[in-house]
Structure formats: C-alpha cells, structure tokens
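Excluded from the complex is one protein chain; the other protein chains are retained at their positions.
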Amino acid sequence: MKNPYIPYQVNIIDAWYEAPGDRCIKTFKVTFADEKVWDTWSHKPGNCAMVGIPGVGESMFCISSSPTEKGYLRFSIMKAGKNTSALHELEAGDSFFIRGPLGNNFPLDEWKGKNIVTIGGGIGQAPLRPVIQWIRDNRADYGELELIYGARTSQDHCFKTEFEEIGSSDDCECHLSIDVEEEEWPHFVGFVPSLLMEVAPKPDNAIAVTCGPPVMINFVLQNLEKLGFTPDQVYTTLENRMKCGIGKCGRCNVGHLYVCKDGPVFSYAQLKEIPEAFA
Amino acid sequence: MAENKDFEPNIVAFLCNWCSYAGADLAGTSRITYPSNVRVIRVMCSGRVNPLFVMNALQQGADGVLISGCHPGDCHYMHGNYYARRRFNLMRNFLEYLGVEPERVRMSWVSASEGAKWKEVIEEVSEGIKKVGPMDQFKRRQLNW
Amino acid sequence: MNGKPRIGVYVCHCGTNIAGTVDVEEVVKFAETLPDVTVARNYSYMCSDPGQALIVDDIEKAGLNRVVVASCSPRMHEPTFRKTLLSGGLNPYFLEMANIREQCSWVHPDPIAATEKAKRLVEAAVVKSRRLEPLDAKEVDVEPSCLIIGAGIAGIQSALDIADAGFKVYLVEKEPSVGGHMIQLDKTFPTLDCSACIMTPKMVDVANHPNIELMTYSQVEEIGGYIGNFDIKVRKKSRFVDIDKCTGCGICAEECRMAGRFPNEFDENMGMRGAIYMPFPQAVPAKYTIDKESCLFLTKGKCGESPKCKDACQAGAVNFDLEDEIVEFKVGTIIVATGYDVFDARLKPEYAYGVYDNVLTALEFERLVNASGPTGGKVTMIERGKKKKKKGAEEEAPKVPESITFIQCVGSRDKSVGNEYCSRVCCMYTAKLAHLVKDKVGHDCEVTVFYMDVRAFGKGFEEFYDRVRREGVKYIRGNPSEIYKKGDKLIVKAEDTLTSTPLEHETDMVVLSVGLVPRRDNREIIDLLKLSQTSDLFYMEAHPKLRPVDTASDGVYLAGVCQGPKDIPDAVAQAKGAASAAMIPMASGKVKVEAQTSFVNEDTCRGCGFCVELCPYTAIELVEVNRMGWPVKVARVNEALCKGCGACAAACLSGSIQQRSFKDWQLLPQIEALGVK
Amino acid sequence: MVDVNKLREKAREVISREDVRELIGYRPGTYGFRARPAFVMGPDDTGELIFTPACVNNLASYIVLEEKLPVKRGEEPDLRKVAVMVKGCDSRALVQQMEEKAYDRDRILVLGIPCRGVVDMAKVQAKYPDVLEMGEIALEGDKFVLSFNGTKEEVPREELVADKCLRCRYPTPLVYDELLDEEVERFADDDFADVAELEKRAADDKWAYWEEKFSRCIRCYSCRNVCPMCYCEDCVLDRLQPQWMRRSVDISENTAYHISRAYHLAGRCIQCGECQRVCPVDIPLMELNRKFYKDVEDLYDYEPGTNVENPPLLSTFKVEDKEDFIM
Partner (left out) sequence: MALKKLSKEKVGEALAELSKFRLIAPAKSDDVVVFKQISDPAEAYLEYGNSTVPPKKFAFPQTETLFRFVTGSPDLTAKNVEEEGTTVIFGLRPCDARAMAIVDKLFSWDFDDPYYLKRRELTTLVGMACVEPPSVNCFCTSLGGSPFGTEGLDLLLTDMGDYYLVEALTDKGEKLEETLSSQLEDAPADDEKKAKDMAAASEGKIRRSINTEGIPEKLPDLWENGLWKKVSAACLGCGICTFLCPTCHCFDIQDEVEESGEGRRCRMWDSCMFEEYTVHASGHNPRPTRKERTRNRINHKYSYYPAHFDVIACVGCGRCINLCPVNIDILEILDQVVDA
C-alpha cells in the first residue's frame, strides 16, 4: 500500500483568478506529473485532497472538478494564510503536490432520479461544482437541477463564465445573487438564504446540497426546513482544520465523526445528532 | 575550545543606516581592508534589532553577531541606540550565562566618520571569535530523526 | 494578488571598482541558481542610463516584480534605482540592494573571499526581496499657516518673515505685551543701539500685520495632529479689559486703589504697578490688564463702593465679567520661540543675592540704567521692598554708587549648579553695562569686573571689550568666593588668579552677570509638543549641526534662546532660519511622509504600551477598539509622525507592531541566509 | 494564619456584591496535600475556600488567562470586577500586569494574604508519596504541621518550604483592597547566590549544564501558560509567519524556546516561581529568570512588579546606562 503521507506531484496546466481582493480565489487546473498515476486515481464529487508545496506545508481542499472531466483535476483556492499564499504564487507550468483522494463523497448514486438543488455561497461553491458537473454529464440520471449561488459582490462570484454558460443552457435553472446593490446587476440582490426563499424549490423527491460560510449554512438549513425539506434530504460539507487527512492527527473531529474520513460530506440528519457540529 | 588556525568565523552584523553602515561605507571609500567574514544587515536604527535576532543568527550557524549603532547622543532617531544598549547588555549577559562566550555577541558604536574604527571593531570581533572557535552547539541539527 | 516573485538580479562592475576584485560573472551564475530569480545580469555601470534601461526593459519584457541590484552602497544609489523601478512601472519599494563595493570589493582585496562574500550578500538580498511589499510614499497637505509660540525678538522676527511671505501666522504670547527680554534691555552690545528703538517698530509691525493674528496674554493649551495639520487650542486669558475698547489712556491705572502696590515684573520687580496696569509704556498692544491676583474686586469681590478703574474708564473697557476665551485653529507648522529665564542667583548663596539690597542681577541692572525703568535711568543705590511713599511727599535723593562691581559667569560654566554651558552673552553684556556705568554715572565711578575668561568671539566683540577696558573698567581674573557687608560697603572676597593674590574688594554695588537658563515652565511646551531636551535642558534640535532649527517632530521648529543661549543677532538669524524652514512645507503645500513606517496588527496587540512609551516621535497611541464585543486597548501608529526607526518593532513582545520593509518576516530570512556557513 | 471562617465570610461578602463577577481563591485538591484554584461564582460556592501553605498557585495568572468569547449580538460584555486572592509574591504579578496596562485597577478586587511561605509540593510528595486521602498542611512557627489519616507530623519549615519563599522580599501583598491577615514583615532577602555560582562556571560547562536540562523539555508550554506575565493573546512563538522557532523538539529549538521565553520576561518576571513549579521534567527555569532579574536589578536598579507607575524597563533608558561592554 502506498505511503499515505507521500504526495503526488501535479503540474499546473492552467491557473486563473476567480475573485479579487485580500482573500482572492485562484483556480488551478492540474495533471499528474507522472501520467501513470491516472491509472490508479479515482475520485468522486465531494472528495478532497491535501494540497501543498514541500517547504511550505499542506492544506485540505476539495477537488472542484468532476471525475467526468477527464485529464485534469481542478482546485479553487482562497488565499487565507501561509499555504494558500504560497499556492497563489504558482502559475501555469509550475507544480505542486497532492495527496488523495481523501474523505467521502456525495452519494450521487443514491440521488439518481431525484431533483437536485445546490445552494452555494462564495468559495463554498467549490465542492458543489463537481456535483453540478457530474449531473450535467449524467443528465439523464437525474431530475431537475436548480442552482442557487451568491457572493458579496459580482466580482466575488466564482466560476463566472461557467455560470453564464449554464444559465443560457436549458440543462438547469440558475439563480444568482449579490449581497449589495450594484449597477447593471440583472439578478437578485440580497443574501443567499433569502434568495432560497425566493426560489422556493419543492422538497418532493429532492435533495438539497449546500456549502458556504457557517452563518449562511445555518440560515439555509433553517429555510430548507421551512420549505419542507427533511434533514435526510439535505447535505453539506464541513471544513475543519486538519493535518493528516487520514484520521490520525486528531483535530478535525466533530463529536466522534472525523471530517477527514467520515466527511467532509454529511447529511443534515447526521449532523443534527452531533452537538459539536454547529459550534 | 581549542584554537583552530584555519577557522574563519562567520559574523552577522546589524548596522544602523546612519552611523555604522555609513562608517563601514567610509571604510570602503577609504579602501581600509578588514576581514571578509562579516556580513551586514542594514536596519534603519540599532533600536530595530530584536535581541532574538542574535539567537536566530547563532542558531542558523553564525559564529558571532555584532550590533553597531551611533554613539550615544548621535542617534538619528534620538534614542534608538539607548534602547539597543539596554537590550543587548541583558541579552549578552544572558547568553554568556547559558555558555555562549561573550566574544560572540558584540556591540559597538561606530559613527559615519569612523571608517578606521570599523576595521578595528571587525578585527577585534573576528579575533575574539577565532579564539573561542566555531559555534556548533546551538546549530540546528535538524535532520536527526 | 501579487503573484509569484520574479526577481531580476543586476550585478554592477562599477568599472573595475567591483569587477576588479569580485568575479562578477560568477556572482551572476550563482544568482541564477537562487529560487525565483528570473534574470541575472551584469553590467559595467548599473547606475548609468543604459544600466537602468536594462532593468526597465526586463521589468517589461521578463515581467520582473522584484529587483536586486548588487552594486555600491544603498546610501548612494537606492534613490536612483527606486526611480528606475518606478519608471519601469514597478513600486519602488520592490528594490533591494546588495552592497558589494563599499563593503566588499573595496575592503576585501582577496578576490576569492570577496566573491564569496558578494554571493552571500546577493543571496540575502534575494531572499529578502521575495518578501518585499509595495509601499505608498504618502503625501499630506500642508495648511498654509504657522503657529509661533513666544513673542520675544525671535518669535517676532519669524512671524514677520512668514507673514511677509504671505502665510498666516498665529503669534501667541504669554505676557500682556510682546517683546520678551530684549525690550527689557537698555542698549545692546556691541553696537550700543537702543534696544527699544530697534525693537518697538517690529513690535508694532506684528500687531498691525494683516497676516498675523496676535494673541497676547494667551497660552497654547492643546496641540494635536502632525505636520501640515496641527490642531491648536489657545486660551486667551481674560484681562478684564475689553481691548477693543481700551484706548490705553491709563486713567484707570492712576485711579486704581492698589496703584503702586505691586512689584512690576517687567522691571524685574524693582518698580511698582497697580492691579490694573500696562507693563511698560511701549507695550504692544498698548492695552491695560487687570491682574486677577492683585485686584481687590476680583479677589475680595469688593473694591470700595465700586471699582474705581471701571468708573474712571471713559471708554467703558473695564469689564469684570470677561472670561477666558478658547480659540481653536489649524496650522501647518509650528515655531517654538519661548526664550529663557535668567539664572536664579539665590542658588549661589555666597553672592548674597536677596540678602543685600545692592546685589543685583544684570537684568535688574538693565532696568536700572534704562530711561523707562524704575529710576528713570538714574543709577542709584537701591532700597528693596520699600513701600511707595505717599504722593507728593518729599523724597530724599538716593545715593549714587561710587563703585560698581560685576561678577561674570554666575550660573554659567558652573557644575555646582548643574549648568556646564557658557551663556554666551554675559561677557559682552557685562562689558556693555560697564560702559553704560561709565557713560551714565560718570567716569569717576569705579567699575570692576571679576571674570574667568572673556569670551569675545562675535563680530565687533573683541573691539568692544577693548574699548570698555580703555574706558577704565578694571578686569580682575578670579572667581569671588564670598560677598559680605562691612559697614556701608560690600566686600567681594576673591583671588586674583593672575597674580595669585587674595583680595577683599570694597564696593557699593555688585551686579551679578547671571546666565541664561531654560525657562522654568519649559515642561508646558514639552508636554504639548513632546520635545526632547539636550543635557542642558534647552530644547533639542534635530541635529546639532545640520538641522539646528528643526526638531525631531516634523513641522516643529525652534528659534531663539529656547534652543540654547545666544545673543540677539543669533536669535534673529535662527528665527529667520526657522521661518524659512517652516515655509518650505507651507510653500510646497505638501510633505512626503516616511513610507517605511510601522503599523500595528490590532488583532494581536495586547495594549501593553511598550511601543507607546518608547517611540521617540510619540507616533503611537493606545486606542480603545472593539474586539468581538469586548473593549480592548491597542496601539495605533500615526503614520504621519512615524519616522520609521523600527525601535517599536523590536520592543513589542507579541510581534504586533512591525516596520514596513523591515518586518521580522522580511529580516529573518536575511539573517538565515547570512548565518549559514 | 488566615482564619478560614473569616476568609469565607469575606469571600461571601465580596461575591455578593453587584459589581463582582467572580472570585478566584483556593480549595482543597483531589488527593494528598494538594490545594487548587477555586472559581467562585456565587455566595454558595464559598464554603470550600481555604488558604493554607498548600495554596501554591499564583492566581493572578487567571485574570489574564481568561478566554473572551465573542459577545453575542445585542449582549453586553460582562465587565464586572474579578476578585482574586493573592499572596505577597502573587500580588506583584498584579502590579506588573497593571503596569503593562493589562487591565485597570478597578477591574479587580484584591484580597491580599500576608504570607510566610508555601510548601514545595514536589518535596511534600516525595516525603509522603503514599498519602491519598486529603491531608492538611499548616504553618506553625517554623514548622509545617501535616495532618493526614488521623496523624499529625511536624516538619521543619526549611525542609518543605518552596525555594522562592526563602528569598521572599514581599511577604505582604503590594496591592490589595482587603488584607485577610496581619501584615508580615520582610523576613528574607535575595542575594542571587545561586545565579552568581552558575555565572562563574566555564562556558563549556554552562552550555553542557543547560543542554542537559533543555534536552528534557517536551515543550508542553505549561511554563508559558501558567506564567502571569505570559498573556499575549497570540504568542509569537506559536506563529508560523514569521516562525521564530520551529516546532521540532530538539536541543536547538528547545534552547531557542528557553532563550525567547526568558528574554520576553526580562524586566517583567516577578519571581513567583510558577513556571518552574509546573514543569513536569524539572527544568530549573527560575535559574534563567533569576539571571535576568539579577542583571536588571544590578544594571538598572529596576525591580519589576513593585510599582504600577514604573515604566517598562526596555522601553526606557538612562543616558548613563552602563556601556562598558560596547566597543
């Protein structure tokens, strides 16, 4: 068995900024330096990887591309501290190292035939992107797909061009929002939970997946309940500080669950049982 | 520690921009030669030098550290050198107490006109460190586990 | 979003200055191996136009975002290369220099050692450059106005110069009149101009100048802000006389029930005044003032049936309801011209000042010889503490002294009283006063001067001293040890050190040539402006030689004796210097403030105030902020005041205050790079 | 001796005050002779309070150790006073904390305990390793009286007393609102003989001495966390950017840790001895602190934690400060 602490080298095929500012977001499209790794690699939407640079350190990120996108992996990384700042310095042609896939994944097989609504905020769209992509690439297997996404300003929206493309396709419905009024913004203005109430997706035969800042998630969960979603219809991902990613180093647990192994994907039904999950 | 003829100490020096750095520059313009084992970090004022920098330099492998500033009363920032004097007196005593020979942590006042003194200082520091030998005991010995 | 560091390293040959010793090619090759170095080049003269063009070109073509120049001392060409970066469109603070000339090739003749060291220095510069950050060289607007504190000759001169140049001046004087010490003097050495004659026109000018707002009997209470934007608060003390109405006729003073009951400070307490008074006839403004402490009505609430002054004043100017007035305004610069006090002769008890009536200070003697002084300019023996005789009563004509003795260096050059310095004016004013004695009292009045040295260093001084001696003034070298009375006479006990003979010199009057000392209320200004003091306790200039009128605080200048003893021409010269220094920022309308300043991480600062205590420029203050709902104190740097010394950064235990371009995070890799063997 | 009933009564009175949020005192420990900190939130909790020579902890630490949770929207932070019991040495921590503006005088209510010495619990433990049931210690004259399992034993004071108490200069608290007992006159002084002794050794010798000590350190940071003067919200030594000290536990980094810790306490350490007391591997930290303490006193005539008005040592200077070491 492979030493789980030794990462694979990946080369950056392309890199671009999604959002500006102090906590800017950069997306990297990478492929394994050693092509052979692809043969053993398999990940599912929701899986994560430890991403790092030897000499700097490692951090956990979700793989923001779907396995249906072949030949590359994507990571969308917000600048937050030491590791992410170093990663942000990298450009196409450079390389970094990843370990994974780690963690569990969204039970997309179980969701077959259901309507799916994703509710994202800011960088929280990163783990939702592979779900959306997966469904669009396996469109027949799923019911309606509805996307709800918001960020502080239009600048802060991730995956802008993709949303434009999706918005104009008839694949799914796409609802966007920003927190504060801006000129020429054609979509909703307000917080994501309000947008959710505005869109009011039906709970019947539906699954809601949400990810974003903790406050947003809290209100989204409340609102989903109001809309009639039961806890086992709702999924989210958690982000706790972690070091090893393989259930040894201790810190990422919420209650007895290890975010790195039992998560990061959890159903609301699961989390409701654990008081620490909403600390 | 035994004296080692071939040993060339490695000295990290923190110089204030206005006096000591200028003094060292003057030594240069006057072509006054001195040992090449001193490597200078320029700060605006000797008051900027955190005594823990000394620790860091020694830990990294320097054999000695020199802090140099303006003579009392001449500080470009009025009293930065007085603060430095207090801090380094204490730090130096403390390191000596731990077993770091006082020859390794030195402080000097060198003014912008004292190119010749700069040479003397470096020679003295360098000689002193040669006498006590390389500083190995504190070096990061990291690849050990 | 300042991507990956792309560093350009430029190694200069400096002709053969560097390349003659350092193997420049090798340094370049080495630099190429360093992480993030995109290009490394060498060139004969980096500072030349083509050298700089090389950098600009690479910034554009190779997308450099950091530049390391290995050449001469940054003290020499840092500004040059900063400009180069700027013209390449890069923030100038992305430059780091390695000094491989002054501190390498010129001092280490061995090419191998020099090359080795050059590599290390380049490496240290490269690792630091990776962590450089762009800085703004900020500018602040300068209010085109100046506050001048103190209206002695220095303050007056500065005020006139600045006002004439078209800037607004606020001139604040503590006393009821402008003029300071100079207007107390009789004649001035060495030219013997009449002090009042040359001074009063200037005093009148400041009062009338359209650009000067004169505030006498006023005090600065608060100063906030920094160069360009000082916020000033001045208290105009109530005179209980409406100066807009007062015509200066003086009837009130004649009528005052307390007239002639109080010593007049202006006359060094030798003349008398009433509760309502004008300090001297040429006072500017020529207005009367009621002294709160002396006035019956103001102390007791009652002055006979009704206050006589008020009744007498036909202009209706006397008004006991007047209150202190607070005025606030903004200025761009400040000149401090608060002058001095004379040495308190009581601190030398051996001279019996305060014991015998006819031991005088020189300043008292100035008033005595002055035509507008208490004796109308007659030098007579004095009787202190004598109540003024009833009006009209016949007065016995006071005795004229037959001999007068001066003692120099009283309170100067004297460690025993803590004043090591020379007061610079005593030798000459002694000569002047000695001359005036000969002139006014007559040639038969015997004049003796005890001195240590005669310092006659100024223009025309030696000639004047010579003249005085020729006039028959006797100079005895020796420091008197005691003064005592024998019958009517005062005995000065001394030793003539030239002949080593002890002597007991008999005289009618002794004049002590007291030195100039810092004002006893100096603290007021120090607290307002956080000025420093030199060891003699005069205000400290920014540099004793090159910046004698500047202070450590930008925008605050010194003029006159408050900075150190000097005579009138020097005071005037410095006043003009201070005026022009103050006008530079006002004229340009903007000042650049230091970019490599400190700043505080308010999330980690623990509010201990260590940095606040230590900052020589009082650039840091503790402010209360809300940290997740809790009120906490944290340090905050006023970047306009910070000079970027970094002393605070080394004192902060939590690493919360950091100096830009010299952050711990930037210096540590440099230390590492240089530390390894 | 502090009368325990009086102490509890006073505590009850204090904690009943509207403007007091919490009272920090001592209560019996869980086994043997231990005593431990007590956090009294209401009058009913005062019944357990004690003060005996087993009350070794410096409670001043807790005032600055408090973790402030974000105040919820619409709520006000609780800014009421904290009452704290301090011995003479502990009180100096309060003084020093206030000198450093950690809080204002009116934030705390100080119950001062004039003290004649506490035990060194390690010595007690070594002498009576088998005592599990709660025992009691009292100081009577120059003897400690230990009562346990129905027996009583007397032990000379010097045998069990903490080292710091043998050098105590300030047995009566320097700051207090109430004194719980009669003032105690200074009964000892400090000549720093231990430090002087070490100073005299040869450089190699000293380094070897410290290397052995530092090599034991497991960097549990208990010495830092317990110290009443180590209260930065975010210790520089924990930071990664910049990283002053690596997290690796080896002789070099451990030495760096000990240099940094001691230097950060130069002119601030008030000699309460807590750091050394808590160290699980018996590193003589006081020998480090005392070196700085001695030098600060000798060179700058400065004694930390004795006067709230003192300016911070390293943010001030005197023109005439010694500089014989400067070239």
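Letters are used for the chains, namely A, B, C and D, taken in the order the chains are written, and counting of residues starts over at 1 for each.
Throughout what follows, a contact is a pair of C-beta atoms (placed from the backbone, for glycine too) under 8 Å apart; a residue touches a chain by one contact, two chains touch by 3 or more.
Since we're looking at a predicted model, the values are computed, not measured.
Although one chain is not drawn, the whole complex shows that of D:78, D:140, D:212 or D:298 it is D:212 that touches it.
When the full complex is taken into account, the listed residue touching the unshown chain is D:67, out of D:18, D:67, D:106 or D:324. Touch with the chain omitted from the figure is made, among D:80, D:169 or D:246, by D:246. Listed by residue number, the positions of subunit C touching the unshown chain are 35, 603, 672-673, 675-676. Those residues of subunit D that touch the chain absent from the view are 29-32, 34-37, 39, 57, 61-62, 65, 67, 69, 122, 126, 129-132, 212, 216, 218-222, 224-226, 238, 240, 246-250, 274, 277-278, 280-282. In the full complex, subunit A touches the omitted chain through residues 1, 3-7, 9, 33, 52, 54-58, 80-81, 84, 95, 97, 214, 239-241, 243-244, 246-251, 253-256, 261, 275-276, 279.
To be clear about the criterion, only the chains that are shown with their structure count from here on.
Here B-D and A-C are compared, and the pair linked by more C-beta contacts is B-D. We define each chain's centre as the mean of its Cα atoms; on that basis subunit C and subunit D are separated by 48 Å. Contact of a single residue of subunit A with at least two other chains is seen at no position. Residues of subunit D in contact with at least two other chains: 241, 244, 314-315, 319.
Only residues 1, 51-52, 55-56, 59, 72-73, 79, 82-83, 85-102, 106-109, 121, 124-125, 132, 137-142, 144 of subunit B touch subunit D when the two sit together in their complex.
For subunit A in complex with subunit C, the residues that touch the partner chain are 17, 20, 24, 88-91, 94.
The residues of subunit C lying in touch with subunit B in their complex are 73-76, 99, 101-104, 106-110, 113-114, 116-117, 120-121, 124, 532, 540, 552, 596, 614, 616-617, 643-647, 649-651, 659, 662, 664, 667-668, 670-672, 674-677.
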